[in-house]
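All protein chains of the complex are present and in place, except for one that has been dropped.
For reference, chains read A, B and C in written order, and residue numbers begin at 1 within each chain.
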Amino acid sequence: MASQNPVFIPGPTNIPEVIRHACDIPTMDHRSADFPPIFDKAKSGVKAVLGSATGEVVLFPATGTGGWEAAITNTLSPGDKVLAARHGMFSQKWIDMCQRHGLDVHIIEAPWGEGVPVAAFAEALAADTTHGIKAVLVTHNETATGVTSDVAAVRAAMDAAGHPALLMVDGVSSIGSIPFKMEDWGVDLAVAGSQKGFMLPAGLAIVGISQKALAAMETNGLPRCFFDLRDMLSGVYPYTPPVGMIHGLSVATDMLLSEGMEAVYARHHRIAEGVRKAVAAWGFSPCAVTPALYSDTVTAIVTPEGIDAGRIVTHAADTYGVAFGAGLGAVAGKVFRIGHLGQMTDVMALAGIATAEMAMADLGLDVGLGRGVAAAQDYYRSTHAAPARAAA
Amino acid sequence: MASQNPVFIPGPTNIPEVIRHACDIPTMDHRSADFPPIFDKAKSGVKAVLGSATGEVVLFPATGTGGWEAAITNTLSPGDKVLAARHGMFSQKWIDMCQRHGLDVHIIEAPWGEGVPVAAFAEALAADTTHGIKAVLVTHNETATGVTSDVAAVRAAMDAAGHPALLMVDGVSSIGSIPFKMEDWGVDLAVAGSQKGFMLPAGLAIVGISQKALAAMETNGLPRCFFDLRDMLSGVYPYTPPVGMIHGLSVATDMLLSEGMEAVYARHHRIAEGVRKAVAAWGFSPCAVTPALYSDTVTAIVTPEGIDAGRIVTHAADTYGVAFGAGLGAVAGKVFRIGHLGQMTDVMALAGIATAEMAMADLGLDVGLGRGVAAAQDYYRSTHAAPARAAA
Amino acid sequence: MASQNPVFIPGPTNIPEVIRHACDIPTMDHRSADFPPIFDKAKSGVKAVLGSATGEVVLFPATGTGGWEAAITNTLSPGDKVLAARHGMFSQKWIDMCQRHGLDVHIIEAPWGEGVPVAAFAEALAADTTHGIKAVLVTHNETATGVTSDVAAVRAAMDAAGHPALLMVDGVSSIGSIPFKMEDWGVDLAVAGSQKGFMLPAGLAIVGISQKALAAMETNGLPRCFFDLRDMLSGVYPYTPPVGMIHGLSVATDMLLSEGMEAVYARHHRIAEGVRKAVAAWGFSPCAVTPALYSDTVTAIVTPEGIDAGRIVTHAADTYGVAFGAGLGAVAGKVFRIGHLGQMTDVMALAGIATAEMAMADLGLDVGLGRGVAAAQDYYRSTHAAPARAAA
Partner (left out) sequence: MASQNPVFIPGPTNIPEVIRHACDIPTMDHRSADFPPIFDKAKSGVKAVLGSATGEVVLFPATGTGGWEAAITNTLSPGDKVLAARHGMFSQKWIDMCQRHGLDVHIIEAPWGEGVPVAAFAEALAADTTHGIKAVLVTHNETATGVTSDVAAVRAAMDAAGHPALLMVDGVSSIGSIPFKMEDWGVDLAVAGSQKGFMLPAGLAIVGISQKALAAMETNGLPRCFFDLRDMLSGVYPYTPPVGMIHGLSVATDMLLSEGMEAVYARHHRIAEGVRKAVAAWGFSPCAVTPALYSDTVTAIVTPEGIDAGRIVTHAADTYGVAFGAGLGAVAGKVFRIGHLGQMTDVMALAGIATAEMAMADLGLDVGLGRGVAAAQDYYRSTHAAPARAAA
């Protein structure tokens, strides 16, 4: 029997009813006058969520990976140098993409669990007096390690070096959930996906573009067509848009903005903090090496030596019908992950924590049944606010 | 923000996706050839769930209360005597309905928390040598107190007395969740609703009718029209049927029967037992006075003197967005109820238990955070079975 | 393959997407604070649609037939005399219900195709100087014959006779589609169903009650329980409400009231008139004997002698997958019906007209392919207004 248990993967997230309904609409002619108002509302909603007043937003029928590709292929030229850190699965994948497209990636290695190495970036930027580096890539939230990096600090380093490179940020698992300030941080290309903080199914790559990035497009570019931003910005959608998804995005951004982004961030922080209280009660630590790096959207939990963390995930799925995230890449088998972004509640989080406890106990880990739950309950009790009434 | 928290009321229950989809269909002409196969499938599914091979099933666009009314108005005549016990809100309501319809109800009072007083029934039936009692009413599962009564024992008492009265059973919160054996128990009229074990929204009264009851209809009857079983059994639906709900019922019975009724009962027992472990860990007791009466669909929990149990329900709703059942009637303020029927999982139940703990702790009850959760986890861990894979 | 063809039955009607979504919601605790605002909105919406400022509205999980039963069982006493006309299937059914409940029905026979015989009513009322008649029953729109009766004229006759009887109106296939003025017409009990003008699935009986009817309830009443208005008006829903349907009704009334009732009526008139142009082009006549009686929600079309009109309906369903209404009762085999109420458009109506032409031609009727379509097109062309943009 298919259950109604929530998922605790770091995306796709549990989709609110109103968003499911908003996506599930009968066919609408995207060339009719009905579509532009929906499209415009979705784009302006995304701009507000991104914190971008002056930029543009483009919505591809793709995923965040497609958004990365749009970012680099529209603003860089063959052989261009980009600066990036490798400290997790998703930063590594973006580097790999750059290399496949013939870019020259200056890679700074950092341990998985660390954030973007700002000092090393600063050093590299300062040393690049000829401005050979055309773009700086930052993975805002490393979904593999549960690490949130300091984008503002990277911007400060760029400014300190007087460096004109474009700042490209992968915000797939951060935007819409934790603070993101496109304009304030001087982000030139911000990449998001529909299936995380925007609470939609997978299927949209969401790209925010600064005026500076728009200007870079004039003189740069790798071979591209599907992801060509010029076509997207021409005023006519260059192929068939996923109307339902875009309608859903217009509703999702409405939900976020009505709640208020600061409230959204505070809500995510509260849910995440409860999960971390449970992790501490179990005697475990997040993969993120310092509290400043803790992600409010996903926690990667380091399990003791001698246990394959992947078995926790498999066991929870097989036995309790609950999905957690497995460790990826360098931390495969060493961590399991609890996603706590999107429309997650304290009550749902407690279900996840309780399930993780059962799964770990089943596998012989001495976590203490109810111990993590109690720690999270204690935190949630002391921080609750009355929920808004359901409007159905 | 409307949350995705499950509900823990003793119905309506959390509706599985496939049932929601099955109910939500475009308009179908109920007089076309498309409808009868759906209708027949729903009725034969219900018959299998009821354990009735020889009876009939009727589906009214109504609720279980309408089913009660159909049962009594079609088979009894003005002034007829019926035997009933008053030991909870729903047995009381059915008695009240009988009286409003001019029946002479021989009421046996029993404490709330007790089951049907079989001995007193046996005595009354034995004493009724002239067979003035035309019907015996049993509330199989008292939703108000979480008490499951022994219908088979009532049948045995009737048989022992050689009493020909009709046996009418309110199975609204039992059928489809806990063992119900219409034929084996000699139930003449079985009343269910769509929104409990059948996992549908409210809106269908489901009535099983034995051959004996059908015969009684020939010579008896109170004024009735909407609930006239003769019209319903005539072969033509006498007014517009709720096609979507009936389609949903056909899918719901498919789900139950595919799982197997014994597996369904075992599943409900397991979930319920975990909740009861938590209740015990809190130091509280069910309202049901002996374990033999414990309901596997709902647990009414007696809270300590000095606390209005209703506040737990209100607080959980207001603060954590979770719905429990309040005490009703004689036990208002004295119990709160956790519904655990329908497509409830262990994981969902743990969310409810954890929430109840928070709410009680917030109100000053010393239940120990995580204590009930741990007890339930321990039980669920030791009794789990691998869940079937979701078929989406 | 299940098609997306619209239905042309006189209810249930084609359900708009937004209403389907509004009905299809996850389980909500009807005893929580979330439900009353939805419930109140639905009821006040219905009041506005009914044109009732001072009355009450009650929503039963039932159908219009249940609404009839509520009307008579709450305000009349055993043996009470009621005045009614028999001129169609639904007026006949209501009469039958009254008789089953032991009322003394003064029946005025009128030909099917005629409206309520106002003169005969006036005569009967004038003759009833002792006011033995307690209620006057009017079927506002006879769905079987496509006849709309003049409720205001009945009220005028009652007033002329100074008669204090209650005026009960079956508005199941009229309310929400054609003018209905509860207060202006002095209607005491107005009965509607969810599946016609309100565009919902079947499953709600909607009853409007005047202050005078409320007063009548104080001293009158037939045995009743499920349909007891006193319970419904007590402030607490007496059993489990169909929350999704009520939510849907709140959205449906919003849609109607936002469009404006006069615009809704004009829209229905325009669609109906186009259908009638087609009927005339075919050389046929409506069953309604004069244009003043033509219903704007359903047209019953008299077919030539020698053809069983029911075959048109069966053939259209079997061959083209389109549902029309068959003749019922006295006009079975003599008429077929095109329902054109609810969210029907001119374009959908043309599809129905074209299909009816094919079906009739297939059966040997010389209607002329495209002839009715052209007549309707001509009318629709000359009367169109730009449609509002879809809001998805």
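The working rule: a contact is a pair of C-beta atoms (placed from the backbone, for glycine too) under 8 Å apart; a residue touches a chain by one contact, two chains touch by 3 or more.
The structure displayed is predicted, hence computed values, not measured ones.
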Per the touch definition above, residue among A:208, A:241 or A:352 touching the missing chain: A:241
Candidates A:195, A:210 or A:319 - the one touching the absent chain: A:195
Residue among C:40, C:159, C:184 or C:378 that touches the chain left out of view: C:378
Residue ranges of subunit C at the interface with the undisplayed chain: 1-6, 14, 16-18, 255, 259, 318-322, 343, 345-348, 350-351, 354-355, 357-358, 361-362, 368-371, 373-375, 377-378, 380-381, 384, 386-388, 390-392
Residues of subunit B in contact with the chain not shown: 17, 21-22, 24-26, 28, 33-34, 37-38, 247, 389-390, 392
Positions on subunit A contacted by the hidden chain, ascending: 4, 7, 9, 11-15, 20, 23-24, 26-33, 60-66, 69, 96-97, 100-102, 193, 195, 201-203, 222-228, 238-245, 317-318, 323, 325-326
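As a working rule, only the chains that are shown with their structure count from here on.
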Length of the line joining the C-alpha centres of subunit A and subunit C, rounded to whole Å: 53
Residues of subunit C whose C-beta touches two or more other chains: 24, 26, 28, 33
